[in-house]
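Attaching a single structure in structure tokens format; questions to follow.
One chain of protein is taken out of this complex; the other chains stay put.
Up next is subunit A:
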């Protein structure tokens, strides 16, 4: 049987591909490691030398300026050399296969690949290929693959929740929106259940829920009001433009009416509930501006914490499990 591809034979983190199956201890260690990095950002000199001399390749087969930028900042604060490759607009269009691209870049003495790809499982293919060809000193970080996983986003959300709520084992958490197409939702759900959240809810219309989502450990709600009642954390998901009309949903307006987060709906959650969103937000579609800019939103701190968490992940992988 193939062993868990993200752990090495000592059970240490070799790649970060998903939050699923990640031991609780490893998640906690990532979050703990991120704490001092959050302080680095406050300092005059924001750099630490943990990855000095290492090369981090941002391999983006799908465009995402925001995610790429946060990885770039994180790597630079660790003193790594960062090379950004927007492959969505370069070599694969010239017929080069994914693994050919990887082989070429590996030959340029890469130490780490940060991979974003439109197909679920693409970072696994890369990790398996590197291992099969004896280059397992190169680490792979999944920066989002298809609908499958976006583990650093999931982990930064955990960091955010821990920052505001401390103890996961007393929380009610609702994940709201397009769970079917969301890699973020999957990474959140696995991390939350691993960290011991006793009440995990998935709130969405039936057309935006994968079959058997309950098996991942969440309770399903189709009525957002019921789904939000008494929760400590509301995790909103982005609704992609192309889903807003057609056979999944009739219109953005109707979606907002039933599944958009308004102050009125948020009032059903606990008074001190926090609201997360992975960004970029569609104001007036999944979230009302009054909430997005309101006192319960922690959407901007998420972005700041995201850099610290990505630094932690890269430091742990590339800095010899710091």
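By definition in this document, contacts are C-beta pairs under 8 Å (C-beta built on N, C-alpha and C of every residue); 3 or more make two chains touch, one makes a residue touch a chain; residues count from 1.
The working rule: contacts and distances are computed from a predicted model.
Engineer: Leaving aside the chains you can see, what is the UniProt protein name of the one that's missing? Options: "Cytochrome c biogenesis protein ResB", "Dihydroorotase-like protein", "Electron transfer flavoprotein subunit beta" or "Phosphate transport system permease protein PstA".
Structural biologist: Options "Cytochrome c biogenesis protein ResB", "Dihydroorotase-like protein", "Electron transfer flavoprotein subunit beta" or "Phosphate transport system permease protein PstA" considered; the missing chain's recorded name is "Dihydroorotase-like protein".
Engineer: Going by the contact rule already stated, which one of A:98, A:248, A:269 or A:312 would touch the omitted chain in the full complex?
Structural biologist: Reading the full complex, the residue touching the unseen chain is A:98.
Engineer: Sort through A:148, A:201 or A:277 and give me the one touching the missing partner chain.
Structural biologist: A:148
Engineer: Looking at A:119, A:262 or A:296, which residue reaches the missing chain?
Structural biologist: In the full complex, the listed residue that touches the missing chain is A:119.
Engineer: Have a look at A:212, A:242 or A:272 and name the one touching the chain we're not showing.
Structural biologist: A:212
Engineer: In the complete complex, the non-displayed chain touches which residues of subunit A?
Structural biologist: 2, 5, 20, 97-99, 117, 119-122, 124-125, 128-129, 145-149, 183, 186, 210-213, 215-216
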